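One chain of protein is taken out of this complex; the other chains stay put.
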Amino acid sequence: MATAVAAPAADTDRSGTRRSRRGGEPDQSGKLFNRLAATCVTLFALIWLVPFLWALITSLRPNEEIAANPTNPWGSNWNLDAYSYAWNSSPLGWWYVNSFIISSLTVVFTVVVCSMAAFALVNLNFRGKYVLFGLILAGLMVPVEALVLPQFLEFRAIGLLGTYWAVILPSVALPVALFVFHSFIKAIPVALIEAARLDGASWWRIYSQIAMPLSRPAISAVAILTFITSWNAFLWPLLVLTQTKSQTIPVGLSSLVGGSAIQYAETMASAVLGILPLLAVFLVLQRQIAQGVANTGIK
Amino acid sequence: MTATALPAPRTGVEVGDRAATAGRPPRSENRAGWLFATPFLALYLAFLIGPVVIGLLISLFNTTTVKAGIGSWVGFSNYADVLTNADFWASMWHSALFTLLTTPILVLLPLLFAVLVSRLARGQWFYRLAFFAPYVVPSAAVCLIFAFMYTPETGLITNAFGWFGLTAPDFFGSTSGAWFAVVLLTVWWTFGFNFILYTAAIQEISEEVYEAAALDGAGPWQQIRMITVPILRPTIGLVLILQVLSSLKVFDQIYILLTGGPNYTTRPVIQYIFDTGFSAYRGGYAAAATMVYFVVLVLVSVGWFLVRRRNNSANA
Partner (left out) sequence: MTQLSRRQFLAAGGSVSLAVALSGCSTPIGSSLTGAQPSTADVIFWHLFGGGDGENMATMIEAYRESSGTSVESSLLSWGNPFYTKLALSTSSGRPPDVTVAHLSRVPLLAQAELLEPVADQFAAAGITEDKFTPAAWEKATVDGTTYAVPIDTHPFVLYYNTELAQQAGLLDETGENLKPMRNSDDFVATLQAMKDSTGNEYAAVASITVDPSTCWRLFLMTYSGLAGPIVEDLGTRVTIDPAAMEESFAFLQGLTGDLGLMPRTATSTTSSTLFSNGEVGFLFDGVWQIPTYRDVEGLDFNVVPFPALLGPEPVAYADSHALVVPASPGRSAARTEDAVRFVKGLLDQSSTWADGGHVPAWLPVQESEEFLELQPQSNYTEAAFNAVYDPPGWYTGAGSDFQTAMGSVVASVLTGATDPAGGVDALTSSLQTFSTARPPV
């Protein structure tokens, strides 16, 4: 996930106001400039899609054809054989399941744990609050990925290596996620909470029935980015999930790099299968994902 | 992937005070506060702060990564060994070199494209799709695809050099070729993240500013130069530091594509820690290397923090 701190609650979907940034009526030179810009970025965008298309096309071609004609994508013998081979030769199904369980549990825990702490920091007055806040702020500067070695020793001592929990637990208490929630919850009118308090609502009730429903954009931003980050994590799952069938998609796929040099189609089919789930999610939630990155990434 | 966490100074992050009443908080509220904060605090202390402390501790012992127990006390000799080890410094340099190679491209190119795309009336979804989709692809899948495209003789990229009358470098056998391969892959893969950050920031800019500029007769290029870029300066600063920090933490693509090769000439520092700490079981030594590297990363973050704060107070 990215970085720093959060957008105001008001910063919701602005799709309705999406406009071009041309400014007024474009004159002749403006039109020319825009046409040039359009050509340029379109060309670039098409180049950006090439690796996807190339992997897809290669995965559909027979290996002999690829070997004979590596850069000519056209052929009449497209088929799905490579996919059934790829699916059967490695436990891709288990890798999917593992990735899915780990990412889902990470999302649930992250959203709950971080939003609760953010709620406490915003709405509750408790001793040591400022110390806690400073501590978490400092945590933003701790490069966790660099600390895999001590982390490994710690998990070995606890005896959790080789379980999903070893992957899930370290990524739950995420300062960035906390601050995203913090800024949303802070934007909730104080009067609302005090009214609920006067009605005798418990803090838990206020949290779960007032604060959370009003923080939906924050929940979706944190959930989406946590899911992507967790799904794509590589080094830590590589270290702690070593059984072939308990690996995640990225770790499993990495063992295929530099493998068989001649099974082009099968290798690309594995890559396509590895990309597919998250890409599908991306295509459906494109706007929310981009918004989520923007929410957590800027300001 | 490249997760980065940084405080953005100058943001609205202060402790939000609903009940900033003076004096001791009511006991029930005090208890509720701690109950709400405890799950986070426990995990935070255990798995974010814990590893820092454990790393410090282990670096003073002769710990074997795969053996139970902490080993024997060796004082600061692990640090002495790390700091005098040429391979360690070589790997630090490789991480720095990777940062120098990727940061300018990944800060400026997405800026250029975000600005250009923002001027277009149609097809925004298409550009977002094309540029941002790679970001959701796992590193291993990216490496599988690029390794195939880099294959000598038959690979698409290898052949693409030929179309322009150039000879492709040896992507796996030569150091310069390997760097080229990794940088190109990284640009393709992470370009979209910065692109989205810029796009979001550009959308914050009010339309009136452009209209006023247009009335004054400013052409498109002048609008970009005089309005968009200056307004985006804080965003550019943010993207820059995020990019530096995430590039300094490079591991996935260099390890998967090249295993740091040829002959360790591209091995980044995280792989050095991986190799010494996990492949050679030298836990204490690798912990010392971790701490040195950790300090460098924290210094970069803190340095940026201080620069930003000074700039902000100067502007204020």
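In order of appearance the chains are A and B, and numbering begins at 1 in each one.
Simple rule for what comes next: a contact is a pair of C-beta atoms (placed from the backbone, for glycine too) under 8 Å apart; a residue touches a chain by one contact, two chains touch by 3 or more.
Small disclaimer: the values here were computed from a predicted structure and weren't measured.
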Partners of the unshown chain among those that are drawn: A, B
Given that one chain is not shown, which residue among B:Asn30, B:Thr64, B:Gln124 or B:Thr175 touches it? B:Thr64
Which of B:Ser28, B:Ser176, B:Ser279 or B:Asn312 contacts the chain that the document leaves out: B:Ser279
Could you pull out which residues of chain A are in touch with the chain that's been left out? 94, 97-98, 101, 104-105, 156, 158-165, 239-246, 255, 258-260
Residues on chain B that touch the omitted chain in the whole complex? 62, 64-67, 74, 77-78, 81, 87, 173, 259, 263, 274-275, 278-285
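In this text, only the chains that are shown with their structure count from here on.
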At what distance in angstrom does the C-alpha mean of chain B lie from that of chain A? 15
